[in-house]
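The other protein chains are all here in position, but one chain of the complex has been omitted.
Showing chain A:
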Amino acid sequence: MDKETLITQLKEIVKPYAKNEEALLNINENTDFVNDLKINSANLVDVVLDVEEQFNIVIDNESMERMLNVKSAIEIIEAKLGAQ
């Protein structure tokens, strides 16, 4: 799966939780879930759960610890998919 496809899928996942429409529209590898998209920290867990469901992977707490931006999310998804 290429990076652009992953970002498009992530965009759909974060959409219900993102409070900054403009940042969501311009989502890219450097987008931060909290600082840019203004996702509430209590909703970050929803993002993690949605990613798990969408990609059929399990995100352990050690990986979740880094899942604060698009770049890390992509790295984690790719690593988990690669390990399957």
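Heads up, the rule we're going with is that a contact is a pair of C-beta atoms (placed from the backbone, for glycine too) under 8 Å apart; a residue touches a chain by one contact, two chains touch by 3 or more; residues count from 1.
In this section, contacts and distances are computed from a predicted model.
Visitor: When one chain of this assembly is omitted, its UniProt record names it as which of these: "ABC transporter permease subunit", "Binding-protein-dependent transport systems inner membrane component", "Phosphopantetheinyl transferase (Holo-ACP synthase)" or "Dienelactone hydrolase"?
Guide: "Phosphopantetheinyl transferase (Holo-ACP synthase)"
Visitor: What residues on chain A make contact with the chain left out of this view?
Guide: Residues of chain A in contact with the hidden chain: 40-46, 48-49, 52, 61-62, 64-68.
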